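A single protein chain has been omitted; all remaining protein chains appear in their positions.
The chains carry the letters A, B and C, assigned in the order they are written, with residues numbered from 1 in each.
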Amino acid sequence: MAETTPILEMRGIGKRFPGVTALDGVDFRLHPGEVHALMGENGAGKSTLIKILTGVYDIDDGAIELDGEPVLFSGPQQAQHAGVSTVYQEINLCPNLSVAENIYIGREPRRFGMISFRAMRAKAAELLGSLGIDIDPGSVLAGHSIAVQQMVAIARAVDISARVLILDEPTSSLDAGEVAQLFRVIRDLREQGLAIVFVTHFLDQVYEISDRITVLRNGRLVGEFRTAELSQRDLVEKMIGKELSALESIEEQAKPQLRDPSPLLVAEGVGRTGAIAPFSLTIHAGEVVGLAGLLGSGRSELARLLFGADKADSGELRVDGRPVTMRGPRSAMERDIAYLSENRRTEGLIEELTVRENIILALQANRGWARPVPRRQQDELVAKYVEALRIRPADPQTVVRNLSGGNQQKVLLARWLITEPRLLILDEPTRGIDVGAKADIQRLVVSLAGDGLAVLFISAELEEVLRLSHTIVVLRDRAVVAQVENTDAVDANSIMNTIATGVTA
Amino acid sequence: MTSVLAPRRRAWTIRKYVPILGTLVLLVIMYGIGIVNYEGFYNTQILLNIFIDNSFLLVVAVGMTFVILTGGIDLSVGSVVALTTMVCATLLNDGWPAPAAMIAVLVMGALLGFLMGCVIHFFEIQPFIVTLAGMFLARGLCYVISTSSISIDAPFWKTTAQERIGVGTFTITPSVVIAGLVVVIAAVVLAWTRFGRTVYAIGGNANSAMLMGLGVGRTRIGVYTISGLCSAIGGLLLSFYMSSGDPLHAIGMELDAIAAVVIGGTLLTGGSGYVLGTVLGITVLGLIQTIITFQGNLSSWWTRIFIGGLLFVFVLLQRAVVRRTP
Amino acid sequence: MTGVLKHRLFWPSAALIVLLLGNLIFTPHFFSIEIRNGQLYGSLIDILRLSAPLILVALGMTLVIATGGIDLSVGSVMAVAGALACLIVVDNPGLSGVLLACVAAVTLALVLGLWNGFLVSVVGLQPIIATLILMVAGRGLAQLITEGQIITVNSPPYRFIGAGYLLTFPFAVIIAAVVVAFTALLTRRTALGMLVESVGGNPRASRLSGIHSRRLIWGVYAFTGVAAGIAGLMATANVSSADGNAVGSLIELNAILAVVIGGTSLAGGRFSIAGTVIGALLIQALDTTIYTTGVPAQTTQLFKAVVVIVICLIQSPAFRRKVLRTVPA
Partner (left out) sequence: NGNEVGGASGTDDGKITLGFSQVGAESGWRTANTKSIQESAASAGIDLKFADAQQKQENQIKAIRSYITQKVDVIAFSPVVETGWDAVLQEAKAANIPVILTDRAVDSQDKTLYKTFIGSDFVVEGQKAGEWLVKEYEGKTAPVNIVQLEGTTGSAPANDRKSGFEEKIKADPKFKIIASQTGKFTRADGKEVMEAFLKANPKIDVLYAHNDDMGLGAIEAIEAAGKKPGVDIKIITVDAVKDGMQALADGKINFIVECSPLLGPQLMELVKKVKAGETVEPRILTEETTFTQAQAKEALPNRKY
């Protein structure tokens, strides 16, 4: 690829938040017709750099040039007008509007000054179709899973993009199929000469799509590299800033030994009309059960029923052999079941509370208001998990809203781990988490299962599911279609086959 | 490989009108109960009178609907209505021609709203405080103009006040027509214009709306301006109705307007609701008042308890009909 | 110094102090406090004493607002509780009668609070509508109790609640201080405060974390009812009479204002009890200022508007950043 003049140049960017220097003297160049990966650990400053660029945050130091002209956007609206469109890390759409409106709001097709909803829906359906998404564009956004919402946000940005398209972890909850669709679109856009910024923690994706990589560490620039010239191993070392040994051990990560096969939870014919067809499932202590399926196949629905987040309208649940009626999350928690929702912003974080408060929340709720967790115990627990999960900044008094996306996810994981559950339901636990931390979490799951904890593991990353689970439950169209034991014979291909055909290979 | 996302229920489109339909049905039932219990209640004019007597409130509530849809609140409306009547009366007494006086007060109302919107947006102060200060300010200005009422003798006001439009024995006032127009325009703006949809977007999630590149500031200032303008129109209608400016006019009207909007199914947290709902909300309040009047033998305190009771029964049934996730 | 500047109570406190100092210009002996008839006497004492009912009501309102709700019925609950108490005291002006009256009135207030809580948390009505019902009907109830008249009581023990002095200190202030301390302990020494903030900050996430948000919200409205009930006792005892129509009228607005000035967001979540107390004192100080400085009746509203606007602007970080160009906190 020939060196062109950069369309975008950021020089000496600095940004300080109270107590944190998020960016310090960062340079970033973006050329037309390239896909530029922005890499770094959780909290390295990737999202902040993007928000500086689009004017969400005021800039403290440095300058930005677009097409050689100095610019300073007052906000995303101005950035959009200048041809810069962005998918921010957390899905930023309006839950109360329809899918089509979320894509076209601000740019609606109009007739006689009035919005033409019919035309808008048609255009939206076409656009979503090109991304391989087949949903009713007239449906309300809030009814869709995180993955679908993420696709909608991408569709919006792609449609707006004129010169620069910025995607901040767009693939964090997409499965392989959706990622492939997205990449097809990205390649098309690159052909058309768009400059694309791409943030992800999936190294494979970086190597598949990007031309150039900029690495940040602790708010500082490590360097800019051509993807072809930087090995995966070097990239990771540049990101974490030390010799790589941790990463290798993940690759060899063996799934835990099943020790105690007594059934902990048994679901018989449990289902909920419109959400998931009745299914039966047994989870043993010490067992990791992985759920596999495409986006919207009903994995989250299944998990929610087991936790009582939604009410089942058929079937029976037994915990320790005793039937239970799930009246709500409380019933599940009283039986030592924990559930990490995939939807960290709307169903997980209490944004204005501190890291400490967010972490002890579930434990405290379990104890009741009158028995506060003693402050010393709080501090110990929080310190332990801040350390174990490498939550940054490590100050437990930080307001959770101010944490980077990946660190927020770790906080939620910590919230459930300290309750010492017997069954841990993890819905996309590694969403937005960097390579190092992901390995830590996987190791944690293995070791907890080794100690007799049962885990229900949902992840868009099939490899991850395969690596960790003893049993894999395959879902399709909101029904369980197969349950397979994860022997050596089972691999990604055979599972994909099952998903596609609904028959065990 | 393509995704196998099954297309799902299209029921959403109908479902979103369930709250409104439910409210409408309840309203009809309530009206029916009135007819059964009170002699003379069946007279259609009774229904029309509700709109005649509440046209100004309706307009004010429409403005409030915009504000509440963005998740804000406007406490200043009652005072702005009063101020409008006062300024209008004063100007007319000073010999201003009617059209000039009307335009002047409309501009004044919109300007007040605009200023409050600016303070809310630029200085990031909670709408509650800003509009409360606006409420004090407008009411204070009324007293500064005069502490007693000023009657309006302008012929245009006299004729408008007594003009009746109607077929046969059924009549409405020009004010009702104006209020109806405001409702239609507001409904169209909210449903079919970019501005209107942005209002909903802000109510859904203001931060997202900003990140989506929508003109959040402009829209937010816009809704307060609209609310101010609607208050001024409401003030004009009230001045037709009362033929006077009075610093004590419309005390507590903000609460009536908010109540009408919320009873109409709009969420106070923003993002969900319709102008049509607000019309129904006004009708509910008006019908309750009419029933009270027809009851005719309630002492003052029983009147209040009865109003509370009717309101309770209504919202309870509404809640049962429209079982929504909280 | 910058630490002090950054504290979230700094600006409300500063506004309060400036307002009080402003009085000195018009009333040189505004700060003077003396002992008359064994009672503390002075404008500052008046502000403290008169703000006691508002502090109580605003305290409850703080918690309600923290859960993301609102309670419009507080004024009516005050009136009902005050009316019932006076009705009982009229016939039993002795100490036992007064005690009975207090217990009965606070119990009734508790029932009314539970009613609000039921409508909000169980039935799921929007808080503003749920409490509007009691706001309207409650006033009717209060007038029903008094039969529309003003019940005048002649009972020194009852009067003591609102206008009495204990060890030279206004008894109402002592009650308010005790309730504030109790609430602060209850919310901050147990997990209650955090759970309330959690429910207000993100109700869905709170439910999934296992918080009994229904019970919590119910309890908060009940507490607000009780606080309003006590405030009703104080307000009626202060003038030894119950006026079903006037007691606590418009106090909901002042209480919400106090809460918001104190830095609690109407959207729910984080709350500050100290902030609310400062907010309530500020509002009462503003009224007292108006009366002492001789602002004519016609311009009091205007004066209030200007002061409220100034307070808000000064408190607003965005205003200081954009207009006063101070360093961001």
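By definition in this document, a residue touches a chain if its C-beta (ideal position, glycine included) is under 8 Å from a C-beta of that chain, and two chains touch if they have at least 3 such contacts.
All values reported here derive from a predicted model rather than from experimental measurement.
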{"item": "Neighbouring shown chains of the undisplayed chain, as defined at the top", "value": "B, C"}
{"item": "Selected from C:235, C:257, C:278 or C:313 as touching the chain missing from the view", "value": "C:235"}
{"item": "Where the unshown chain meets chain C, residue by residue", "value": "26-27, 29-30, 36-37, 39, 41-43, 46, 50, 143, 147-150, 152, 163, 235, 238-241, 243, 245-247, 287-288, 290-298, 300"}
{"item": "Footprint left on chain B by the chain that the document does not show", "value": "39-40, 43, 45-46, 49, 53-54, 57, 142-143, 147-153, 158, 161-162, 241-244, 246-249, 251, 289-290, 292-294, 296-304"}
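The definition used in the following text is that only the chains that are shown with their structure count from here on.
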{"item": "Chain centre separation (chain B, chain C; CA means) in Å", "value": "29"}
{"item": "Sequence positions of chain A contacting 2 or more other chains", "value": "none"}
{"item": "Junction residues of chain B, two or more chains touched", "value": "none"}
{"item": "Sites on chain B touched by chain A in the complex", "value": "1-10, 12-13, 16, 188, 192-194, 197-198, 200-201, 203-205, 207-215, 271-272"}
{"item": "Chain C - residues contacting chain A, complex", "value": "189-192, 194-195, 197-198, 201-202, 204-212, 216, 269-270, 329"}
{"item": "In the complex with chain B, residue positions of chain C that touch it", "value": "68, 72, 123-130, 132-144, 147-148, 203, 244, 253, 256-257, 260-261, 265-267, 297-306, 308-309, 312-313, 315-319, 322"}
